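As structure tokens, the structure follows; a few thoughts come after it.
A single protein chain has been omitted from the complex, and every remaining protein chain is retained in its original position.
For clarity, chains are labelled A, B and C in written order, and residue numbers in each chain start from 1.
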Amino acid sequence: MIDLKGVGVTYSNGWRALSNVQLKIDKGEFVFVVGTTGAGKSTLLKLLSREETATEGTVKVSGQDLSSLPLHDLPAYRRKIGIVFQDFGLLPNKTVYENVAFALQVTGASRQTIRRQVPYVLDLVAMSHRPDAFPNQLSGGEQQRVAIARALVNEPFLLLADEPTGNLDPETSLGIMQLLNHINLRGTTVIIATHDQAVVDFLQRRVIAFDQGGLVRDEVVGNYRATEAQEETA
Amino acid sequence: MIDLKGVGVTYSNGWRALSNVQLKIDKGEFVFVVGTTGAGKSTLLKLLSREETATEGTVKVSGQDLSSLPLHDLPAYRRKIGIVFQDFGLLPNKTVYENVAFALQVTGASRQTIRRQVPYVLDLVAMSHRPDAFPNQLSGGEQQRVAIARALVNEPFLLLADEPTGNLDPETSLGIMQLLNHINLRGTTVIIATHDQAVVDFLQRRVIAFDQGGLVRDEVVGNYRATEAQEETA
Amino acid sequence: MIFGSLTFLIGEAGRNIRRNGLMSLAALGTVTIALTVLGGTLWTTFRMSEFARSQPEKFNRIDVFLPPKAERSKAQDLLEELHKKPEVKEVTLVTREEAWKMMEENQPVLTSALDENPLMDKLEVELKEASQVSQFAQSLRDKDEYPNIDKVLDAGEEVRNLINLSRVIRVIGGGLAVGLFIATLFIIHNTIRLTVFARKKEILIMQMVGATPWFIRLPLLLEGLFHGLMGGVIAGGLMLFAGHLVSQFVTSVHSPLSGEVPSPFLEYSEAIMPFAVS
Partner (left out) sequence: MIFGSLTFLIGEAGRNIRRNGLMSLAALGTVTIALTVLGGTLWTTFRMSEFARSQPEKFNRIDVFLPPKAERSKAQDLLEELHKKPEVKEVTLVTREEAWKMMEENQPVLTSALDENPLMDKLEVELKEASQVSQFAQSLRDKDEYPNIDKVLDAGEEVRNLINLSRVIRVIGGGLAVGLFIATLFIIHNTIRLTVFARKKEILIMQMVGATPWFIRLPLLLEGLFHGLMGGVIAGGLMLFAGHLVSQFVTSVHSPLSGEVPSPFLEYSEAIMPFAVS
């Protein structure tokens, strides 16, 4: 479903964030993206959400080349994917409920749908007790969970999560990851950039690792760290 | 040096974030603040930076009751402490170099001081290779390191760090924590709110734990999790 | 579905205004002030040009002079004769003595330069239609039919002068109004832009969540519209109030001149015009 061929990204200031990435992800896969800070994980996710475009190579999602996606089709594309931003990206003037509802409003969802879906996903991330709080009235972890709820609410076919548990304690982190795992089992493709070794090692799913913009490891069932055998071949 | 007596914080919307906290921290201590998300860790740090004021009890730092600190003495107080915000808090229109320099500019530091100190701390956090980047041109982990550099630059007597490694990979996290440890050994009091179990367990320093606004554990040498003996007594 | 979105978007505009209280207030203030200035200028220009344009209608009159020292009875006869004409609405006799008295009042410089009253009796003929003035005046100039008429004056000259004045006022005032209109548009546009800048990050987030450009723009536009409308209403109130004040002031300064026409501008212009002879 996702197909990257010879992808490179050079930012406008000349910084080379990704180079020559070959990557295929099938529908329904669950993928951890790991790597040191600045390795290019967020850049990869931004390519898939069309926040950035590849300066080399092609990025195809569901057969559609994203760099040739017309601007007016972009909103429709983004409505079908769910994004958890590394910096949460909540609207500061909207309450928790409104922030989550907004992702449904943009799709033109009916009131009934909104009234049914929003409390449901807030409950999934254990944030249903504070629907009327504004983001600046929430702790970091709480904001992160609202961001996750918003990404889930319109049942996307592809979920991109950038460091979704960076501000959560280990128990809550594992809970959220298991939630994402569960959502994946219902058919959604999930791609998660993370530094959470414990979770990655626990779930034993596909792991791709980046280093300085290059894809250096791709295991169907992997750990946060490369096994010694791999380190030798690398 | 830091002395909290019967401290409670109730936010304007009625939410009770801390209650009846008794806490003493001596000069030169290194303290981890742990707890599930929403437990009140950030609120504790905000009390110490006077971003919030206690609604009950007294918060004293160096003998000064912070709630009676006159508004015009606030900037001077804040210049003497270093703060790493959970959401980085970098100025978006300033480069990495300028962001760090700004914390010195406000103290009226001379140009020489600035030219000496800024590259020095950027080097400490391994960010000296991109002084001219703007925050939105950096990865999450890179922004976090710049935020740490800014907090260190004017050699504060008290360093408050809220989740300083939430966006860093385990190796970089440990490196940063060891840096903070090192700075502590030179005399600075360091208080870190964190979810990073590995680091807390590795460093074996004082740990205080919060749960739902209450201080539930305080160990001079502790781990991220309570030992079984303590769980029994609690 | 689209209807649901619409009510949501309108609600959005309302929420934005409430939650950005101070920012909304600043924007509203700017729009109000700009519209007040624009409205005030437009209104003044309109009144001035209106006044100037309305004047020619008063010139549906012809002045008919009798020969010097003509007997009063002849004037009386002529008055009755003219009064019967179908074109004529009204005829008034202004005797030479009355005319002299008026002249003494209005043009003291001139009357003191004269040692005796050189004026003639005059009939002020008011026609039903201003358009008939020239033709009717011409007919009165027939010496055979009207031996008692010495001179006939229609208002041709004055009409031309006033139309010219009206033109000057309209062009200059219109230029001013157009300039101010552009200025107001510009200021309102900039104000909206500044409120948008303050939300740059929010707009970016909305785009990433899949909001279409119009979904983002509409609440902002509605917000601007609300500021514009509210600003317009307040501006209207301010203008009425200011107009009232000006009117009061002019009345207090020139009460004898401002009896007839109640609008501030008229009073102002009438107050100035007598002085304009120099």
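Everything that follows uses one rule, which is that contacts are C-beta pairs under 8 Å (C-beta built on N, C-alpha and C of every residue); 3 or more make two chains touch, one makes a residue touch a chain.
Predicted, not measured: the structure shown is a model, and the values here were computed from it.
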| item | value |
| --- | --- |
| Where the missing chain makes contact, among the chains that are shown | B, C |
| Listed residues B:Phe102, B:Phe157 or B:Phe202, member touching the removed chain | B:Phe102 |
| Residue of B:Gly89, B:Pro131, B:Gly175 or B:Gly214 touching the missing chain in the full complex | B:Gly89 |
| Residue numbers in subunit B that touch the chain omitted from display | 49, 51, 75-80, 83, 85, 89-94, 102-103, 105-111, 150 |
| Missing-chain contacts mapped onto subunit C | 20, 22-23, 26-27, 29-30, 33-34, 36-37, 55, 63, 65, 67-68, 99, 108-110, 112-116, 118-120, 122, 150-151, 153, 157-158, 161-162, 164-165, 167-168, 171-172, 175, 179-180, 183, 186-187, 190-191, 193-195, 197-198, 200, 242, 245-246, 249-250, 253-254, 268, 271-278 |
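Note that only the chains that are shown with their structure count from here on.
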| item | value |
| --- | --- |
| Distance-maximising chain from subunit C - centres being C-alpha averages | B |
| Closest chain to the centre of mass proxy, which here is the mean CA position | A |
| Mean-CA-position distance for subunit B and subunit A (Å) | 28 |
| Whole-Å separation of chain centres (CA-atom averages), subunit B against subunit C | 69 |
| Contacts with two or more other chains, residues of subunit B listed in rising order | none |
| Subunit C: positions in contact with at least two other chains | none |
